[in-house]
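Note that this complex is displayed minus one protein chain, with the remaining chains in position.
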């Protein structure tokens, strides 16, 4: 199998060292961190976009503060962006930052808490605070600087504010463009593309604004050219394909429309809301609309109503909202109503960490509705899949006549990545509502004995009249109380999953099909696991991975795959007891979520490396965890 | 280990055949089946109570029609009762009926649909329909009679209506007492106790009513004495203990009060409601009250409010209502609020079979709340345990500072069984709200590193002031965003289950500790599995069972137990795919619910015999299923 | 209209619908239950309006009254307790072409469904919402509902309900954008029919509270009103529910009330001394959310593909 991450041993071809001070790199991680409202995110997006245009692999992810308007210079208030650049494709946000531009020293602490830096991280810090009129600020700055150096970061003070003030009166509104210029110089690029971007973004606001941004850009660029004694270069590879760039929530929203879904019913909840924001602005372009319901229950009820009436709808939510939808979800299973439910997972349980990533809702998706409620569960692994899985999800929902859950997460939701522009075709689109007469010899639940599938009548279809119900019912949708009917109809609904599994390709092993260690993952960790495994393989380790996109039904062949490895473990962003913990002393430790399912299903003795850092797992951390397992296997 | 069911080989001591026509029995199953409103249930309860008073083991269970007032003589409208009598204790409703008294022939069909009869079942049928003025009724009666005989039932027509009319003008109001008299004669008892019961029950309504009931009782008794050529006897064993008799929902309600819980907040839902009905009538006697909330969400919210304020409360519901509570349940886990949640399981998914039993909510109880939400789950197995587990549940909730789910089901809810009168002590009762000053050096979440336990401040406690929150928080209940805190606090909540497990006794094997086949069960199936296993053991089969009362955490030692048997299987009332089904062709079959958990936990290759008949599993059915496994093991 | 098969269809012969075209399964309500009367009123209305059964959808929650769809031979949606309205709104959002009736109970609508009641009334999407108010939870067998009278003994308040009943008319009249609020009784078939008919022709959400007899549990509540028609206040107006002489003969206690006057409607609703029947409030020009939600219906697949491609272009690197 082909890996996502290709890290060549040597410098890329044709880029032999031309100037001694340019360091050529396969990839680099840059962060811009500021107070809220200083525009770090715009700067980062611009830098990311223009890198992508040049042909770099790019992954950007926003750093969002917990409050709406956190006070200036607060430790919890960091607002910013991380941009990872690559010579080839970039599949995740990477490990610790290589370069950081900090607008003040305090905001960096929340990044430090998140483990975003390492000894050696190069920090460019605005030096304005060194001469702040307030003594406490001067002191705080000095203390932090010493602390940073103590931690091994390489700190370089730069006069962002001072330089900006040469061009604008309010530096808070200008620093971000200055930094773009600075980064362009740092990464050995010229200003042609950034200027185009500025013209595109600010053109509407008038020539003066554009002019002033040019000046800031040039100032940052010039300062860096003059004052930096080294530069980096992450050489791009010219693009052949047309690419689009967006975040996972935008991709989900675009996917909904590409699937021809005309109704999205939702209730706002972080980090799912931005998907609906996008739909709210655009859905009328495909003749659809977004319904903001009074609550999550009404949202799924509304979507179910639309689906029943012939327009398969989508509802988008996150954990707490999902909890409220489980009763209706059970109805959709029981009465076989096509429906797409997107869960953008965040940190739990309860309100938890609303803006942070977790993969904590897999088991809730499987089992939340009381009684036996078989449903299809998919998890996209990339931004691109966020788009395409929506098309798949609607089709599955209609073919298998029931709800399909798509598990995304906050990592995908806010991650930005370019991918080939999809070639949308009419076959992706939901057909118009069928209003042709219903063949009255076909019952409303005419379950196929092999697959459990059946066609459904849509209101308006003459002769199809039936009464949908959540009570146990027979083929005619008549309420049925007998034992035999109950057993038979439960089996009919359940076997739809078996039927789907028979159509799936066996799970794919990336790396060798046998070896010492196999990692199993799902969802947004794909990029990181791939990178970690590839690094270890390059060291000669016999490690491979399997990444699952179908969680219910599971992709076939897992047991056979697992048996060919000495050790199998899942890597997940959720909580599992650490069975090594000597204080646990319990013979029923609580497993990470996929591990739980795979143990039950395959009876293989899977363990896990699962963590809940409130952020994506870094490839380096995974590498380290896998390495420990490998060592243990050898030792 | 001691079994519940002791079926001696020979006739009980001291009861050697005295009259040739009296058949002595270890146990017998009687049903009275009528239209709704004919009082069959009162009759059955009376017959059950007086049998219990004499010292018989008794299990009664009501047969409830789906409609409120079903039309007369309708097949779906059967209303009635099953009484199982035993020489010793009776732990379940038994297999098919031995004796049935039918008030008309049509209602018997719904029992036939439920598989309640077998060839040889003795049916006493009111013959009034044979001469009904309406020809169709006469015909329907004749047709059914022929059909019953065809099915191998032994039908005996008796003149219930005609005999009653000799004493009362409206036979519909009298037949039930006549039948009690009839059954007393059939089961060789005298009328002393029944008369006392009549006096007790109807005394308040005046002497005339009592008199008229006496006459009906005597009439039925006399008719049977005169006309029956055989009698049965299920010899009682004189009681030494004081016993109480009630159904499972009443036991839960009584248990709530014995636990000193003063607040029950609920929203009506079958089959949980009757527990709250009982509390509504009685809770003021312990100074408490029942709150009927506007919906299930408000019900659990109200209970959580009361608990937070110092009065650990209970909320009682069933599947669809439970689905609505899962968001609040997650809050109770996250913020560590003691709370007792009773789920009286019914047939699912969705509205399903609202009055029928299922064990379908185990996995929903485990996993319904998004994120990692560890909680304690108990399942009582008997009516007696319904009572006592409430006392345990409140204590666990307070000690482990979180929600405790008690999984009952419709089988326990409506089953009636005598058990030793509990000796209530003050130590069972919740203490008054602690209002002493809080030691301010103790943080509101001062997690013990070994157990995760902590004491909680109650509003009113000076110095204890804290702000409870569902956001991720630290020891001070302050909102915390850092990785490390999130990992650490998740672990603190999770390890409470490990700590509890360390205090539990290892799971108990009933039968030999090793052998061919081990059945694993939970909840209301205990009586039936015990009976089935004991029958097989008496035949020499090497079969044992383990019955689990703690589902989360699981009772310790299961893996070791399982490894000592050639085959381990769960027996459950819920749906699992039949892996033998040749049309399934899928390598990820869907398991029965306990099987899912045990496979993941022990990695033993458990299978299941799980069914969703909308009724309790009969011991004979289980016996048959186990026998098939045994045969397969041998073959 | 859509789809393939229509092209092959024979010339459509004119259809005429009879009562039996709307008669589904045999109604399993108790004898004397008011639900029977409402069922026949709706079936008659469908017949009189000649609604194609396949173009008619009846939506309900859970409760005795919510069994309603099973007894109609139209499309039906017997959903979840309290959740009829979100489903009905979802259906209506993209189906301006179907006729829609909603059956809900006092527990279904005024207890667990309260949030949807308030918001669906505000959305004002075209549908007839019939609140079957029997002052009790019927299906679950006799528990207090929000409209149960103070002191009434139910299974959850065996010593008498604690609070005075919630008045569904007052609440509905308090909801911004409410556009049609009426009350009727199940036991006067003429007024019942006239009220539902008026609701059916209303361009928006018609909220009709039906005082519904439950002889099984609340006979003591409804028998007195039925026996003593002077407890009922008949609202009359040229733009109200038309009441013929038969109705007027029974209900001598009458009041002229202009249904466009919301404040006086609120005063009438709050009167504790009688049961007003008729039209309390109507505003034919209230904002309608279904007019917004149905925009863009009928866009073709090709048009959608083009639109999606245009949007994707905005994301081009």
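So that you can tell them apart, the chains are marked A, B and C in the order they are listed, and the count of residues begins at 1 in each.
Keep in mind that, in the parts below, contacts are C-beta pairs under 8 Å (C-beta built on N, C-alpha and C of every residue); 3 or more make two chains touch, one makes a residue touch a chain.
Owing to the predicted nature of the structure, the values given are computational and were not obtained by experimental measurement.
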Displayed partners of the chain not shown (whole complex) = A, B, C
Ask   = Of A:67, A:139, A:539 or A:605, which one is in contact with the hidden chain?
value = A:67
Of B:32, B:76 or B:245, the residue in touch with the unshown chain = B:245
Key: Option from C:19, C:163, C:219 or C:316 whose C-beta touches the chain left out   = C:163
Residue in contact with the excluded chain [from B:328, B:389, B:447 or B:596] = B:328
Query = Which listed residue, B:21, B:166, B:462 or B:585, touches the chain dropped from view?
reply = B:462
Task = Would you write out the residues of subunit B that touch the absent chain, in ascending order?
result = 49, 52-53, 239, 242-246, 250, 254, 257-258, 260, 262-263, 265, 282, 284-289, 291, 293-295, 297-311, 313, 327-328, 331, 418, 421-422, 424-426, 428-429, 431-437, 457, 459-471, 478-479
Query = Which subunit A residues touch the hidden chain?
reply = 67-71, 267-270, 273, 276-277, 280-281, 284, 290, 292, 294-296, 320, 350-351
Key: Hidden partner interface residues of subunit C, rising order   = 111-115, 118-119, 122-123, 146, 162-167, 170-177, 262-263, 266-267, 270, 287, 289, 292
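Everything that follows uses one rule, which is that only the chains that are shown with their structure count from here on.
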Ask   = Using CA atom averages as chain centres, what separation in Å is found between subunit B and subunit C?
value = 39
For subunit A paired with subunit C, centre-to-centre distance based on mean C-alpha positions, whole Å = 44
Task = Pull out every residue in subunit A that's touching 2 or more other chains.
result = 327, 331, 469-471, 479
Message = For subunit C, give me the residues that contact two or more of the other chains.
response = 80
